[in-house]
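Apart from one protein chain that is not included, each protein chain of the complex appears where it belongs.
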Amino acid sequence: MSEPQVAPAAPQTPGFRMIRSLGAIAMLSGLLVVLVFQYTKPIIAENQRVAIEKAVFTVVPGASQRIDIMLGENGVTVSGEDEDEDAGEKVYAAFDDQGNLKGVALASGAQGYQDIVKLLYGYDPECACIRGIKILKMTETPGLGDKIAFDPAFLKNFEALDAGLNGAGDALAHPIVAVKAGKKQNAWEVDAISGATISSVAVAKALERSMQRMAPLIQRYKQELSRVGQ
Amino acid sequence: MATLPNREEKLSLDTFVRGLWEENPVFVMLLGMCPVLAVTNSTMNAIAMGLATTFVLVASSTLISILRSWIPRQVRIASYIVIIATFVTVVDYAIQAISLDLYNALGAFIQLIVANCVILGRAEAYASKQRLHTTLINSLGMGAGFTLALLSLGTVREVLGSGTLLGIQVMPENFEPWVVMILPPGGFFVLGAWLLLFAWLKQRRERRLLEQEGASNAG
Partner (left out) sequence: MQGESLGFIFLNAAVVNNFVLALFLGICPFLGVSAKKETAWNMGLATLFVMLVSSMSAYGINWLLGELDLMFLRLICYIAVIASAVQLVEMFVKKFSPSLFRSLGIFLPLITTNCAILGLALFQTAKEYDFIQSVVYALGAGAGFTLALMLMAGLREKLELAEVPSVSQGAAMSLMLAGLLSLAFMGFAGLGGSHG
């Protein structure tokens, strides 16, 4: 290995030495990163699986098994290593111990007060209604907007939120909307938290957006979905 | 590369302790403040961030110190950055593997450790010039000082802003938390308050030294 030059003025290092040093460091770094990545990949995947499962079982009461599904216009495909873009959107079909379909969990999001609110919700095809929600990520105002995550009165909105289809079966019969606190009259309305209207509206919007697109599909392919669990 | 080092330091306790108080990266050198303000809304986050940053600081400083004679001067900054980014990536995956909840709480700021001026600054000013063992000890001290700074904000903000410490309720039940403390302005205010306190202590000590000098001159 050549000795480094010691000189008072800026040494004229040949370009080759610079490239060689940078190249060596880049290779070393790359190697280290790849090693760590490979080692942690299975652990991280497991962590994520556990986290998703916990959330899915929260929003679909009575479920104990979960199968990832791609649901699209063309039907149901079990989610595997190769995800075909046209297969549709990822949903989590949840089954009980006997393999009966208890519901489908889906993710959605909408702009809240500060930033996007991401949530997971459970849809029961039998009653054509939403059974529960779980806020996955939000940056709403602590003490006000963040109540959407745990306020019992607010969460009660989602124990049997009507998401029935219209006659043609291609859209919701009634759009899911948020109404002012205490003004809820119909099963498809969400009672907003007083003082946290925007955050509550975000939740309703996220559900509405997702359901308009997915509820018809889930109903259409209900049989296939049930069969996956058998 | 290896220009003559400014002054090769001899290992001593001071090498470590300096980073805690005298040359505290946050309070004295005013470096690396972005994470100090951002992730200190709870004590747990502060500790995690401190440990992660210390790891990257120590690992990269040590490696740079080992390689210092082989890195040509012209590409030294680029090399330091690549090395630092590598260790940050390592920490990023490590935290994801350890606890997804913690990872989500710290968010982008784990990857932002790369842009933390403390690490690059120490690499340039110290690790590239000093020997391995002094660099190791010094960076440990700097990391500890940084973690101390994070803790000083994290504890205050969590106690006043949520009434809890490490998730355990410490304030009385009827305490109405000062929500502003866990919001962005709170970060600025608390850090400013700490700096105010240190400046005041420093001023008092200087005044006392002056008085003592005056007394000994007169006497």
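In order of appearance the chains are A and B, and numbering begins at 1 in each one.
Keep this in mind: contacts are C-beta pairs under 8 Å (C-beta built on N, C-alpha and C of every residue); 3 or more make two chains touch, one makes a residue touch a chain.
All values reported here derive from a predicted model rather than from experimental measurement.
Contacts of the undrawn chain with the visible chains, over the full complex, involve A, B.
Of the listed residues B:17, B:98, B:112 or B:132, the one in contact with the hidden chain in the full complex is B:112. Screening A:70, A:110 or A:192 for touch with the missing chain picks out A:110.
Taking the whole complex into account, chain B touches the unshown chain at residues 30-35, 37-38, 77-78, 81-82, 85-86, 88-89, 92-93, 108, 111-112, 114-117, 120, 180, 183-189, 191-193, 195-196, 199-200, 203.
By the touch criterion stated above, the residues of chain A touching the omitted chain are 29-30, 33-34, 37, 109-111, 113-116, 141, 198, 201, 205.
Rule of thumb we're sticking to: only the chains that are shown with their structure count from here on.
Distance from the chain A centre to the chain B centre is 35 Å, each centre being the mean of its Cα atoms. Across the complex, chain A is touched by residues 1-4, 67, 69-75, 78-79, 82-83, 85-86, 89-90, 93-94, 96-97, 99-100, 104, 161-162, 177, 179, 182-183 of chain B.
Contact residues on chain A toward chain B in their complex (touch as defined above): 1, 4, 6, 10-11, 13, 17-18, 21-22, 25-26, 28-29, 32-33, 36-37, 40, 43-44, 47-48, 51, 137, 141-143.
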